[in-house]
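Quick notes on the structure that follows.
With one protein chain held back, the other chains of the complex are shown just where they sit.
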Amino acid sequence: MKSVSAKQLAELVGGKLLGDETIMVSGVSSLKDATPDQVSFVGNKKYQSQLETTKAQVVLVCEELENEPLNGRTFIVCECVDLAFSKVIMVFAPPAPAYPAGVHPSAVVSGSAVIGGNVHIGPCAVISDQVVIGDNTVIGAGCYIGHESKIGANCFISPNVTVMYRCYIGNRVILHPGVVVGGDGFGFVPGPRGIIKIPQTGIVQIDDDVEIGANTTLDRARFGKTWIKAGVKIDNQVMIAHNVVVGECSLLVAQSGIAGSAELGRGVILAAKAGVNGHITLGDGVQIAGTSGVVKSLPAGSIALGTPAESQREFMTRWTLPKKVEKLSKKIEQLENKLKELKG
Amino acid sequence: MKSVSAKQLAELVGGKLLGDETIMVSGVSSLKDATPDQVSFVGNKKYQSQLETTKAQVVLVCEELENEPLNGRTFIVCECVDLAFSKVIMVFAPPAPAYPAGVHPSAVVSGSAVIGGNVHIGPCAVISDQVVIGDNTVIGAGCYIGHESKIGANCFISPNVTVMYRCYIGNRVILHPGVVVGGDGFGFVPGPRGIIKIPQTGIVQIDDDVEIGANTTLDRARFGKTWIKAGVKIDNQVMIAHNVVVGECSLLVAQSGIAGSAELGRGVILAAKAGVNGHITLGDGVQIAGTSGVVKSLPAGSIALGTPAESQREFMTRWTLPKKVEKLSKKIEQLENKLKELKG
Partner (left out) sequence: MKSVSAKQLAELVGGKLLGDETIMVSGVSSLKDATPDQVSFVGNKKYQSQLETTKAQVVLVCEELENEPLNGRTFIVCECVDLAFSKVIMVFAPPAPAYPAGVHPSAVVSGSAVIGGNVHIGPCAVISDQVVIGDNTVIGAGCYIGHESKIGANCFISPNVTVMYRCYIGNRVILHPGVVVGGDGFGFVPGPRGIIKIPQTGIVQIDDDVEIGANTTLDRARFGKTWIKAGVKIDNQVMIAHNVVVGECSLLVAQSGIAGSAELGRGVILAAKAGVNGHITLGDGVQIAGTSGVVKSLPAGSIALGTPAESQREFMTRWTLPKKVEKLSKKIEQLENKLKELKG
């Protein structure tokens, strides 16, 4: 088991050490579960109470907590505890599995595909005609990459991912298992004898540094493209409909969904299970609370919640209505009594 | 690059041409993104304002907009713009990939399976014992088709679809990637030593002309069948529980879900993220708004929204309550003042 001193950790994360720099730790844990030989962290003042009871003897703390009593512990004060603790985690983490370069003999790679250098193609993966794959990319076992699709360099495409035909994926993109890129958009019109399918002839484009969670689906555009811009991070089981545009560095949390042709600006956050109607626009930095349903366009910087989503002020007015009505009810009772008195 | 005249397009879609019939276009786009050599469309009067600013010189318009000023543009007036524009899209769309007939050598096909004529079975697909597959059907790479299941003619089963044992799929059915047909229904009863599983011994039946979106799941019946009737269109990430019946030509939008033994009539629409409780019935043509949770049966033609779902009138009464309470509050204040005056 690896053992590291508090001093070494403070140097690793560039933090300020308070307390005993010689104390040794051999693992990481949460404040609640830590044993005395583990290092833990607290990045937010609201978890401060756990700091009093934790068994951890070395704790990374945020600058807000710098002046709290040590109680015999060693603090390492960090500007960004999350990033600092990530470095500490990596000290103790077992190595991630390696995916060595090469095409597994059970993989099926078209002769017309162009495969970059140092690429791993896992067992039973299928690479269709005229696919292009960039250097150092991993294509996991059981993946299907459809005709004429392109995947950039340094990507990690997990096992059992499906990329349908003619989709374009940038560099350093991570797709988790079960992701589907380029299924048909949901487009139909009523006809005289049942429902008629509207052809979905566009593509999906995913720019550099995007990460997409397990079993998320991104639909092919009706025409043109469904477009996930650079640096977007998408969680599991998110639904991106046809012709949606998601701006740079937006965060879409689990089970959220965006209907057709909606456009999100840069740095938008959809919390878990939020939904966005089709054909609307959310400006840069818009934040939508979990489970909310957004039915109209919102200007940059808006925060909205509820269904239909409204501002925090409007939502709070609505939420506190029972109390307000109770108060009015009492006032009415008083009025009735006073009126009786007057009459009497 | 293909180039087509406005006259040719008008003939293709059977529309009425207003303006310059000789103008040439070489692609499609939305009003917003169009360049002068692209044809665009507007199917709804509410997008009329974009018609004034678009760079598109040829636009398919709905009949409502027939008398709008051309402003130098060419209009093609169409009865159904969506269908007409689909035809135009196909003129310029690159061809869809071909899936040539034949069984890929890496596919695993049981000797007892019966495979129709002109069938494509992709790499690493698995066809189990006694499966029957109809003519002209495509089974994508990595699909698993379980024992004794039947798939009709002219189906498109995308890569990485799972059809468990003894499920019946009709003709011209499209399943997008990641669809799961015939996982066990969720049935349990509490027992003296933990939870006891109720066997799920029924099947899933999917009738002709059904389309099902990526990563949607349809559970096997407890007994009898889970039944998707002809012409139903299901979007991505929809959940169909055991013994559910969905009537002909219903539309189930993304991330909606139907609990066990619920029955939907013909032409029902569930908007995105809507949920339907178990053991209830929605009559023909019922429409449920996005994110709504339906907890009781609804007669044919009902429109419901909210959770628990209620009528539009009830929902609007509830939604406008803050304003109403504000008004009452002011009236009470006035009454209090008048009463003071009287007393005084």
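Read from first to last, the chains carry the letters A and B; within each, the first residue is number 1.
Note that in this section contacts are C-beta pairs under 8 Å (C-beta built on N, C-alpha and C of every residue); 3 or more make two chains touch, one makes a residue touch a chain.
A quick note: this is a predicted structure, and the numbers were derived from the prediction, not measured.
**Q** Which one touches the absent chain: B:73, B:120, B:176 or B:222?
**A** B:222
**Q** Taking the entire complex into account, which one of A:12, A:189, A:251 or A:280 touches the absent chain?
**A** The single option touching the absent chain is A:251.
**Q** Please identify which residue in B:4, B:91 or B:332 touches the non-displayed chain.
**A** Within the whole complex, the residue contacting the unshown chain is B:332.
**Q** Among A:19, A:116, A:159 or A:308, exactly one should touch the missing chain; which is it?
**A** Residue touching the chain left out of view: A:159.
**Q** Which residues does chain A use to touch the chain missing from this display?
**A** Answer for chain A: residues 28-30, 33, 80, 82-83, 86, 89-90, 93-94, 96-97, 104, 106, 122-124, 140-142, 158-160, 174, 176-178, 209, 211, 213-215, 230-231, 233, 235-237, 249, 251, 253-255, 272-273, 290-291, 306, 321-322, 325, 328-329, 332, 335-336, 339, 342-343 touch the chain left out.
**Q** On chain B, what residues meet the omitted chain?
**A** Touching the missing chain: residues 106, 108, 124, 126, 128-129, 142, 144, 146-148, 160, 162, 164-166, 178, 180, 183-184, 186-189, 191, 194-199, 201, 215, 217, 219, 222-224, 237, 239, 241, 243, 255, 257, 259, 261, 273, 275, 277, 291, 293, 307, 314, 317-318, 321, 324-325, 328, 331-332, 335, 338-339, 342.
We adopt the following convention: only the chains that are shown with their structure count from here on.
**Q** Measuring from the mean C-alpha position of chain A to the mean C-alpha position of chain B, what distance in angstrom results?
**A** Taking the mean C-alpha position of each chain, the two centres sit 25 Å apart.
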